[in-house]
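Before anything else, here's the structure in question.
Apart from one protein chain that is not included, each protein chain of the complex appears where it belongs.
The chains carry the letters A and B, assigned in the order they are written, with residues numbered from 1 in each.
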Amino acid sequence: MSQTFLGMPSLPVFGTGNLHASESFPKAAHRELGNAQLRANLGHATHTIRDKRLQVVSELPDWEQLRDAGSAIKESVMARLPELLEQFEKNFTARGGVIHWARDADEANEIVAGLIRETGETEAVKVKSMATQEIGLNEYLEEQGITALETDLAELIVQLDHDKPSHILVPAIHKNRSQVRDIFLREMPGADPALTDDPAKLAAAARTHLRRKFLTAKVAVSGANFALADSGTLAVVESEGNGRMCLTLPETLITVMGIEKLLPTWQDLEVFMQLLPRSSTGERMNPYTSLWTGVTEGDGPQNMHLVLLDNGRSAALADEMGRSALHCIRCSACMNVCPVYERTGGHAYGSTYPGPIGAILSPLMTGIQAEENSSLPYASSLCGACYDACPVKINIPDILVHLRGVDVDSKRGKKKIPTQMDAGMKAASWALSSGKRLGLLEKGLPLGRLAAGPDKKITKLPGIAAGWTQSRDIPAPPPQSFRTWWANEHRGPDPEGGPMPSHNKGDQQ
Amino acid sequence: MKIALFATCIVDAMYPATAKATVAILERLGHEVVFPGGQACCGQMHVNSGYFKEAVPVIANHVAAFESDDYDVAVAPSGSCVASVKHQHPMIARSCGDRALEERAAAVGAKTYELSELLVDVLGVTDAGSQLGSWFPHRVTYHPSCHGMRLLRLGDRQQRLLDTVRGIDLTPLPEPDQCCGFGGTFSMKNADVSSAMLEDKAANITATGASLCSGGDASCLMHIGGGLSRQGSSIRTLHFAEILASTEQHPAQIAGEVQLLSGKAAQ
Partner (left out) sequence: MSARDEILGRVRAALKDSPQVPQVPRGYRATSALDEEALIELLVDRLVDYKAQVTVVDTAEVPTRIAALLAGAQSYVVPAGLDTGWLAGVEYEPADGRRHLDSADTPLTVAELDGIDAVVTGSAVAVAETGTIILDGSPSQGRRAISLVPDHHICVVKATDIAGILPEALRRIDGTRPLTMISGPSATSDIELERVEGVHGPRKLDVIIAR
């Protein structure tokens, strides 16, 4: 640090903004599951993208090596973050850019609003950006009398519908084509009443709607996919050309980027530009990627600003088990393969970041105790599909389990009456940490047969176990446990003793 | 070879036939099976629910029960529990600051195998029909459980073994890699989502026309079977060990009525 060090800041400092679930995941999921149209839309979309991703990933003979490289590069970025941030700052500034640092969402919003105000404009075009969703920039600007116009097709759909994004790549994934047509007809001034639900026609309608805005905009706000420390270069990966419009035509460009987006060198881009498009849209390459290094005279915006955002990232970084969540390149492959996301959609997670990555990133950035975020790490069956799909190998299942531990520990001793789960886990720990105790309990299990009907099924259980029997029967316990059978067949019970050899007398069935 | 059986708590208490079948298969191959009596549970339920402190005694118990040099390898008829032993035990010991337990757990994990892994990789079983005498004349579909597939990378070992059982009609399951929705306490904490996942899994199983769904994890099979049962389906679930152990002389015991391929009902 160049200035006097004023003591170690107390950690962690959590993030604010749109990072919270305001109701518990099971409650939100219950509501979303009731929406048959939503489930059909999501099922269709996630299956389409899964197949495309698998197809293009299988084409590359070195996919696993690319993942290994991507993972190691990101790990080294996290380990060297202070140094890389300073290096990036130096290079970006040397090329005519201006860097602003924002501790949290409020500070970032104020900076962006101030920069727009300085230009004298009251309107800005926007390229889809997760960071600005996270800080709630559009809403803040609106309060300040500034109109932020989303230009990505899906963001436009969501904004026109006064809805919230439900996916980080395809924010309107929860809408099908006919719903999109209805939104356009209702909300888009001058929409052709004969508009059909053909996606090509819908895209053309968006083009017409936004064209004038692009050509006259003086200010654009963007995010960034990558920032190269060794050159001060920024990259935006997109498809529609709305990114190019925003990054090229206006006079002023304001980019908002999380501090974790850095890559050390130009060479690292060759890894990430292979990993990202195949993992996100399932394409060999996305239609357009723009890279710019500060200001280029006569080409593109001449006023270049970058807001570097912490907003809880340093808190996530402080969690040794969880910090690799910051490796995320926002490809959305994890949510596309997640069986939970597929059925609940993104709104159930509350936060800007839904799906498996959101279930770890949101509580890491806000702290486990923020609103209902402690319910997010449980929103997974731990099937592991997300880890396999992640291009930078974030071990999401392990971090989910780690955060469950953080949650349980954060509540220890705080409750007067332990929950059913607490009591059950304590009792089970006692019973399951001794062969003898488990053996004794198993002797009582046949009593469970009394609870079963003549069909030997248990169909209703009390308390938290009622969740099981809402859709599943349990078979009546067997008359005898394996342990007891073995003891009878072999040399008598010795439940705490050493190995008991079998008689090796052939088929025991 | 002297093989220590880790029955797993759910099989020990609820599905003893699966453990008996595991013993039968291994003995049929001429190996000696021992049952370390101190064993109880892998502790996965505690770990996956975030109760690490409560998991430690469970893990310590498992390590103590299986760290004897008196056997060559340990085996369990469960991908999930073996993954827990190999992966979670050292991790939890480490996160709770018990380096000694971490090392002992890693040593136990290193000699613990999932059943199909042991059969195929160590014991060289390539044809269950000829090497184990397996006979099972039913139409069966097979669900590969997530932890075996993704944490142990079992690949198609279980399916290949089933495929070589004499008389079996193994029908492919659509979307086999999709989780059944069990997930331990997930099935209770997020019962609605879990049920929605199960609904789709059950529909895929039903679509195969099989009378039985096999797999390598009793917990997932209990979940799937419980869902099918609630729907009034006649499709049963059965661990692949029981199918491998099944012979003409000693056919597998299947709860309820299941149609034989020849048309005759088996008990």
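Some observations on this one:
Everything below uses one rule, namely that contacts are C-beta pairs under 8 Å (C-beta built on N, C-alpha and C of every residue); 3 or more make two chains touch, one makes a residue touch a chain.
In this text the structure is predicted, and so the values were computed from the model without any measurement.
Judged over the whole assembly, touch between the missing chain and the shown ones holds for A. Shown as candidates are A:S231, A:T255, A:N395 or A:T484; the residue that touches the absent chain is A:S231.
Interface note: of A:L249, A:A431 or A:L461, the residue touching the hidden chain in the full complex is A:L249. By the touch definition given at the top, subunit A reaches the unshown chain through residues 1, 3, 5-6, 8-9, 11-13, 41, 44-45, 48-49, 52, 61-62, 65-66, 68-69, 72-73, 75-76, 78-82, 85-86, 95, 100-103, 107, 151-154, 157, 170, 172-173, 175-177, 180, 199-200, 202-204, 206-207, 210-211, 214-216, 228, 231-233, 239-242, 244-245, 248-249, 259, 266-267, 269-271, 273-274, 277, 281, 283-293, 296-300, 308, 310, 314-315, 317-318, 320, 323.
Basically, only the chains that are shown with their structure count from here on.
Mean C-alpha position of subunit A lies 32 Å from that of subunit B.
Subunit B contributes residues 4, 7, 9, 11-17, 19-21, 23-24, 27-28, 32-41, 43, 45-55, 57-58, 60-61, 65, 68, 70-71, 88, 91, 95, 146-147, 149-151, 177-179, 181-199, 222-223, 225-227, 229-230, 245, 247, 249-250, 255 to its touches with subunit A in the complex.
Considering their complex, residues 25-26, 29-30, 33, 39, 321, 339-340, 343-344, 377-385, 387-388, 398, 401-409, 421, 425-426, 428-438, 441-442, 445, 456-457, 459, 464-468, 470-475, 477-478, 480-483, 485-487, 490, 493-502, 504-509 of subunit A touch subunit B.
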